[in-house]
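Removed: one protein chain of the complex. Kept in place: all other protein chains.
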Amino acid sequence: MSATAARMTALSTRGVNKRFGSLVVAADVEIDLPAGVRYALIGPNGAGKTTLINLMTGMLRPDAGHILLGDDDITALPPQARVRRGLVRTYQINSLFPYLSALESVTLAVCERRGVARTWWRPLTAYRDEVDEAYGILGTLNLAAVCHRPTRELAYGQQRLLEIALALAARPKVLLLDEPAAGVPRDESNDLFAAIAGLSRDITVLFIEHDMELVFRFASRVIVMVGGGVLTEGTPAEIAADERVRAVYLGERQRVGAR
Amino acid sequence: MLPVLGMLFDGVAYGMLLFLMSVGLSVTLGMMNFVNLAHCSFAMLGGYVTVTLMNDAGWPFFATLPIAFVAVAAASVVLERVFFRRFYHAGELPQCLLTIGIVFVSIAAAAYIYGTDQQPVQLPDYLQGSLHLMGLDFAVYRLVLIAIALAITVLLVVTVEATRFGAKVRAAVNNQRMARGLGIDVDTLFAVTFALGSGLAGLGGALAIAMLGLDPSFALTYLIYVLIVVAVGGLGSIAGSFAAAMLLGVVDMAGKYYIPAFGSILIYVVMLAMIMARPAGLFGRR
Partner (left out) sequence: MTTQTISGPHAVLQAQARWRTAEIAFWLATLLPFVLAPDYLVLASQVAIAALFVLSLDLILGFSGIISLGHAAYFGVGAYTAGLISVHGWGEPLSGLVIAGTASGILGYVTSFIIARFRHLALIMITLGLGLLLQEAANAASWLTGGFDGLQGIHTWPLFGRIDFDLYGYTAYSYALAVLFVVFVAARRIIHSPFGLALRGIRENGARMPAIGAPTHSHIRTIYTIAAVIAGLAGALLSQTTATVSLEALGFQRSADVLVMLILGGAGRLYGGLIGAVVYMVARDQFSGLNPQFWYFWIGLLLIGVVMFLPNGILGGLAFAAERLKSAARKRPPVSAP
């Protein structure tokens, strides 16, 4: 911890709690993401990983606790304000604009970031910079060739990439990727993660992923969640050696450390 | 003091009618999220069944009620199978348009068959006049109406809370996907619930004739009241619907008693205020 404490913290949670009825989905979650680090968030299904992203990005309100972006407390900000400050997420299940083309979708996101999406008296075609930027983002994700196709006609893997493209259009400082490779075949998911690994080091990335091989390859640190709580955190090697993590993944009912 | 009690009595009787006419919609909306704006057409159909049986076939009033229930339930199942089920996943706009279309057709059909006049019904003698209690006059028909509605409410609550069928309905309202996962045949369950709910509306429509009158515009006029009950009561909530129906009945009656000029505005104001304050309804979960 001392090694990372010196670095700027990009995103942190302080005592975040959330329950759905009697189900605890976030139990005193304390996380610090140092700037520029590639983090993986792992844990069994239903551990509360997606919920944590929802809490961080403001899609859900915590029952207690605070979310800090840099030094600012953003707990009270609505989701779109957090996005404008650079806290951006993608979705585990594609959440796209079916009848917009890939280019239109990303251009929309660029326009929103640049604050021109309110102008209704100038044509979109006058915003060449915005369109070019969107096209550039699509290019880096190998989507330029299909950029005029309606989203619903894109292959599933391309739609997963478009999820990321939409997030990148918001110029994230912190990027939260919810199972970016969910449902993508192995060979494609390698490419997908290679694209993520190629992102600028100015962007702090937290990704949820079940495939340990991908986690070990692309994350420099790993957080393990179980039952809404953080079980442990460490380097991939440390996590691999951790008995408690193994126990969780081997399906043993040892809820160590959770309560 | 006394007029207040009279107003409350009328309001409660009115509320009971609204409850019968809306509880079915509340449950089916809660279960399938199907926006059925034709629900009051079912109520109207029940009214016309009773009128026809009484005036043309000479049936006694009470004997027509079960027929109104059954006939409307049967008609609703046909509509559900032919039209509605195709639109469960279509979003609320197509649902609205389809059912508005059915409302228009039902109004025109009623006007074609029965004309646009109010339908006369001759209630049996023992339902006319009023009962003198504690220095107050209570119209017998309204007392009977309240009794019937209360009996049905009890029956409904018992069915939903204490039978297997009710447990399935509650599961499906709570979480349709989970209910399917538990092996409940939600589609059949829905068809049955839909029929029962529509049948209740038909019964409500039959009971309403002597208090609210019956003409082809019934399907549209009372639709808004029914929707208010559902919205304020919360989807799928019987208790919520009951409370909302009583509230609406009394508020509307009070408006008409005390501020006739603005009485018809009052309920909309109340409705908008309630939806804005509690979008999920009085007892709603969503």
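Every chain is named by a letter (A and B) in the order it is written, and numbering of its residues begins at 1.
In the analysis below, contacts are C-beta pairs under 8 Å (C-beta built on N, C-alpha and C of every residue); 3 or more make two chains touch, one makes a residue touch a chain.
Bear in mind the structure is a predicted one, so any value in this text is a computation, not a measurement.
Peer 1: What are the shown chains in contact with the chain that isn't displayed?
Peer 2: A, B
Peer 1: Given the contact definition stated above, which residue among A:R61, A:H148 or A:R246 touches the chain not shown here?
Peer 2: A:H148
Peer 1: Touching the hidden chain in the complete assembly: which of A:A26, A:L69, A:V83 or A:A181 does that?
Peer 2: Final answer for the missing-chain contact: A:V83.
Peer 1: Can you tell me which of B:A108, B:L131, B:A167 or B:L182 touches the chain that was removed from the display?
Peer 2: The missing chain is touched by B:A108.
Peer 1: Extract the touching residues of chain B with respect to the undisplayed chain.
Peer 2: Contacting residues on chain B, toward the hidden partner: 29, 33, 35, 83, 86-87, 92-94, 96-98, 100-109, 111-112, 116, 216, 220, 224, 227-228, 231, 235, 261-262, 264-265, 268-269, 271-272, 275-276, 279.
Peer 1: Which parts of chain A face the unshown chain closely enough to count as touching?
Peer 2: 57-59, 78-80, 83-84, 88-89, 91, 95-100, 103-105, 107-109, 111-113, 116-125, 127-128, 130-132, 134-135, 145, 147-149, 166, 169-170
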